[in-house]
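Apart from one protein chain that is not included, each protein chain of the complex appears where it belongs.
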């Protein structure tokens, strides 16, 4: 992305992460079409990111990571990665958001003097710092919403038995740890909970079933928990069913912003490709550049407007998040922040869909061919509106209720 | 399409054609996903349509055809076919539009007492009446516009030598006859011309190269003319370069309307699928139907609005065309009719894109999976705006100029 | 409206009505700006329409009217009137829709052998046939929806006492008869009812309070019923509260279609004005016509597309209504028809708003001045989405529920 108005990292650590992301993107782009066609998982991309240190991006330097704490810079890095391979970027995003969250929990545990929790987290962060731990956020289920998981965690002896099926588990082929929402059943009312399920847990199965319109290299398989036994410390109890628990709001909010960054990265790539095409391709007997056609200029202009809006909303929402998190030790009003993130995400994703669509139109037909990378971007970018929380089926209700001061609890 | 407000054929012949289209659609739908996945051409579909008589739809009964002359009914039939397999429908559409045109030419030649022309056309119509002649409209070329073909027809001896390459030649695997725009070169200024190139002509090659985002079973390969020699009677001279020649306006106009019918058919199928899904799938602990969610109702409503508009504009434009063609022996003002068709097509295609997109959204994620037919419809329907004449790169200029009384000649 | 693709009346009676509407429109247009500025009611327009016979448009010839029964032709006529003065047109529309309905009731009463009802209706139709009866549909109330009127009809002695306040009573300055929904209270549950309140009824007051963004000459005052006593025969009992009663569905459906026709008429006028402006105004040193600018052509083209869609959906919905009403003696499925009308209305109104907006844009600034009629059209056309039933706050739910086979009863 060479434009003078591209997003820029705000911190030195972020600058490092963004530079790595750009370098990886250039490499991944060379294989993206192949993995898309073969519906294969790019294990070599993950090996490369382990080697470069990118996978430890949000882990502190003392644990071997790059030490990025700025959400803004995380989003910028993800957008750059997505310009090369969006499928890889969505999986990396959830991994980095998870460890951004766990890093923050560790700092908070330490500050609160909770040595036990801090110690457990540190062990995990050391693994992640060197890229040996990879997180997969396995929240979604078929036929229900985020606040009402059907996957159960039943208290048994010293721990829990987990049973259920998660879908859209992006990055599952390389994940070592699955973060899953569960319905804690037992005495009394069911409650919400969160389980950290290590990959080696008996009964855990990744189905290798992912086959979709786009984001084909993301490995978003189903994960089945068939009576997985977990020690008690790997299951956190949260609030009542029906809402997003405060305990996971940070990771969900940051993850959502990163996914919007993926959409922006795809759109920036599409615009780059079409600008290059119309400023080099000549047409007809007069040999006029495509770029000289007024209809092409108008498409390019509309996309610049969308890209400018996408960059601005992501930068402002992310910087706002960083400011509020830096401001104090108390948790911020997460619903208000999530609302801002959802608004920003809606603008960025809608804009990205429109930008890629216009790029296709501006090709005059060539973009419809499989050989043209725009046809892949068109399929990849459509994933954006499905992403949790909140898809368009829930987002307007959520944003509206928070704005109007109503309880944002959602229907099933 | 069971809705009470679906389009209905206006003539008895049209009713027959529509009934055949519906029956074929039900059959083709069973194989559409397979041909899409394998990027293969559905030869068996064409065999079936030859057998049923559908391929002779626009040929008079005295030549063995079904005798449909109503453009309205042709469009309705194409929309029904598209609901089963859109890729097949776009190829059938161009074939039927071509023979609708040739049938009209034969009637006009006869009325004008031009026995020679009428006789030649009759031979062709008899072949088409029994499904042995299949037409492919091979107009598009890379890097130029409709009015400025680079494919040349050079006068040699008693005929012409054709050289050039056509792209997006829908239906080419089964076509017996290729209708191609050419640049007639020789003495004086280059002129526009049209060539009817029989498949068996030496030097003609179908490249088998079609591999696209959607419409994968349409066989829209490139066709290469490497010094094809044609007798003089198979090349028609038309006007000067730069505009669509009046000689092909009827076929291009009717073809364009049929392609908009394809978009409508895809959209009707998508709405049918999503209504069925949300009225049967239950969700969450309460087991509420998806259809009871206000967000889903709103998506369905917006799509009903778009479908209603798509049906209405196609019906009105097609019936208007039929009325004007029935009104007299003189050619109607084709630019005004084409403008109406372009307006109708824009409404129908935009609406169809939005309907399929909303259906995807309403699935909440399932529609993004390859196994869900909506993911194919999403790719197929995107072909609409690329289709000639006119893509969005030219359509607004054309419609605007005709409305404003300016010469609609287009830039390259 | 000189375009070759304008809507055309289908019946001879309709042709007469449309011709009258066009003549009145040309006259009313000369005073529309003045009434708009002074917020005055155009009594002289109504006098002229009484004189020409237009006010008796939907009353049978044997009662002195023009005998139009075609909803299609009624909508065409209203659209033509609106091109001259939209404020007058919305009031005329509700009056004509009311008498279209009462005429139909009379025919049905006669066919059913209900001489008493037929006789009462005939007296009213004779008055309307000569323009001495003018109906005002006074349904809306502040703070509630159509199905839940707060205006009460309390049984007293031989009749009812009506009390309440209606808003947006278009045409109230000249109305002789107010059709109002009421809540019939008394023994048992409240029920829905409809009252025909003659203007001379004691306690009825028209407030002369109308002062709005647009449609300023429509006289849409509040009407207050302060203990109006009505004989029993002027109050019809309908179903339970919460839905639109079947008894008024015909008038409400036809009225809604006419209001969409008003939007179309405004838009057609706006397009006519801007096409005239850009094809005559020259600009800058080169003296190029505005029409030659590509940006202007694109605006004009987008509006042609919207106008084409508006015409097509109204024509198809109205003709569909005519066909179904002609088909038999049983009442058609009004919810399905109303859904189609709502879909058509949404397309026509949205399109009209966009067309007027683009016309403003294409003026480059002149259209923002009060002296330019487009600035009035911009205000008038905004009334469309507020019109009952259903505004955008209810329409999507209604359309969605009907499509999905759910009970379309609406929330308050």
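All chains are identified by letter, namely A, B and C, in their written order; residue positions are counted from 1 within each chain.
In the analysis below, a contact is a pair of C-beta atoms (placed from the backbone, for glycine too) under 8 Å apart; a residue touches a chain by one contact, two chains touch by 3 or more.
On a predicted model such as this, the values are computed, not experimentally measured, just so you know.
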Checklist line | Touch criterion as defined above, residue of C:13, C:268, C:322 or C:394 at the omitted chain | finding: C:394
Next item on the list: Using the definition of touch stated at the top, determine which of B:93, B:220, B:298 or B:403 touches the missing chain.
Entry: B:298
Next item on the list: Give the residue, chosen from A:51, A:119, A:231 or A:308, that touches the chain omitted from the document.
Entry: A:308
Next item on the list: Return the single residue from C:50, C:293 or C:324 that touches the missing chain.
Entry: C:293
Notebook entry, point to check: Which chain A residues would touch the chain omitted from the figure, given the whole complex?
Noted result: 4-5, 275, 278-279, 291-292, 294, 296-302, 304-305, 308-309, 311-313, 315-317, 320, 333, 336, 339-340, 343-344, 346-347, 395-401, 403-406
Check: For chain C, which residues lie in contact with the unshown chain of the complex?
Finding: 140, 142-145, 148, 167-168, 211-214, 281-286, 288, 293-296, 360-362, 364-366, 368-371, 375, 378-379, 382-383, 385-386, 391-394, 396-397, 411-412
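Here is the rule we use: only the chains that are shown with their structure count from here on.
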Notebook entry, point to check: Shared interface numbers for chain A and chain B above half of all numbers used, same, or below, different?
Noted result: same
Check: How far is the middle of chain A from the middle of chain C, if each middle is the mean of its Cα atoms, in Å?
Finding: 51
Note to self: Between chain A and chain B, what distance separates the C-alpha centroids? Give it in angstrom.
What the structure shows: 41
Margin query: Quick check: what residues of chain C touch more than one other chain, meaning two or more?
Written below: 294, 298
